[in-house]
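Shown here: the complex without one of its protein chains, the others still in place.
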Amino acid sequence: MEPFGVTAEPLDVQALAAFIADSGAGAIVTFLGVSRESSNDANQVERPVETLWYEAYGPMALRKLREIGAETTSRFDIRGVACWHRTGEVAIGEASVAIAVSAPHRGDAFDACRFVIEQIKTSLPVWKRERFADGEEWVEGYGGEAGSARA
Amino acid sequence: MEPFGVTAEPLDVQALAAFIADSGAGAIVTFLGVSRESSNDANQVERPVETLWYEAYGPMALRKLREIGAETTSRFDIRGVACWHRTGEVAIGEASVAIAVSAPHRGDAFDACRFVIEQIKTSLPVWKRERFADGEEWVEGYGGEAGSARA
Amino acid sequence: MITIEVLLFAAAREAAGAGSIRVELPDDATVGDAFAHLRVAHPALGPVLGASRAAVDEEFAPPSRSLSNGDTMAVLPPVSGG
Partner (left out) sequence: MITIEVLLFAAAREAAGAGSIRVELPDDATVGDAFAHLRVAHPALGPVLGASRAAVDEEFAPPSRSLSNGDTMAVLPPVSGG
């Protein structure tokens, strides 16, 4: 399988974990971002979410995931990293993003997995749209990151 | 299934993650401690491991896992936590410990999962024995923790 | 003059009513010039452009980045993946 990808299909974090397993790894950490049944709107009011979708700039998102993987490998002592993001409609309780990291030691595995999701939050060209009983909206996101300029 | 346990059977982290899934959870973090093909001996020399075993004080280990779970729930904003430790012979590449945590937000999920493994390392009555080509030994462990007294 | 393809995502796509548009710009145009052109040609894009980053060749690009004929420039509103 491919370690990085963007797909409209349900994610399989177990397959990612199996992919990055390594006989030198003493720790495997996985992260699943899961769609929640409620969300804060722009005024921080908690509202029940009926459906949610993710739109992606697919080719750039794939390229970014690979860049994040390379950056993670260079920053931490890890044996493997894999990450997929889902697009289209995602049911409540299903995963929108899955990450798996293996490392000789647990500290690096935790830190690297956390690094991957933080990078995704700030720089992956993916957008979440939530539908509530009384309307729908694009979720307010991250506009910039250190080193990037706004056009 | 039970959220906490000690078993001689292979661990199933996917089942733990499914058990602690919750419609209010936006993040699920799992940790697997995996037996490695090499280990540092008492003189910090890297040696290939042929086999390894875990011995546990079973009833106390189960009680401790439940205590760690309760402590984790009280310290972090999480929805669920589950943890199993394996005993007996564990093949290279297989998991000796599996942890799953769900939380509304990713920071708590990562921090809580990390807290569980750190508590296990210092206070779970479990001992690892490694066999090398030229002998075997109990792995040097954690002797004390804050607040406990040595007898 | 050069012609570039502009890809629009999420709120930008909805504001423009299209996922991609073709834009003609002077030979020495930059990403910043392209955004300025879009503001005039598609006033509804104004608010989202102010919060958006650009990408050229699938990489984030600053306003000073020069554009060439045939380039694809994407307008990326604040991202919210993960």
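Labels for the chains are A, B and C, by order of writing; each one numbers its residues from 1.
Here, a contact is a pair of C-beta atoms (placed from the backbone, for glycine too) under 8 Å apart; a residue touches a chain by one contact, two chains touch by 3 or more.
These figures come from a predicted structure and were not determined experimentally.
Visitor: Among the chains included here, which ones are touched by the excluded chain in the whole complex?
Guide: B
Visitor: For subunit B, which positions touch the chain that isn't shown here?
Guide: These residues of subunit B touch the chain that is not shown: 33, 54-57, 59-61, 63, 85, 96-97, 117, 120-129, 138-144, 148-151.
Just so it is clear, only the chains that are shown with their structure count from here on.
Visitor: In contact with subunit A and with subunit C at once: which chains are those? Just list them.
Guide: none
Visitor: Which one of the chains is closest to the middle, using the mean of its C-alpha atoms?
Guide: Centroid comparison flags A as closest.
Visitor: Just give me the whole-number Å value for how far the CA centre of subunit A lies from that of subunit B.
Guide: Result: the chain centres lie 25 Å from each other.
Visitor: What's the distance between the Cα centroids of subunit B and subunit C, rounded to whole Å?
Guide: 50
Visitor: If a residue has to touch 2 or more other chains to count, which residues of subunit B qualify?
Guide: Residues of subunit B touching two or more partner chains: there are none.
Visitor: For subunit C, what residues touch not just one other chain but two or more?
Guide: Within subunit C, no residue touches at least two other chains.
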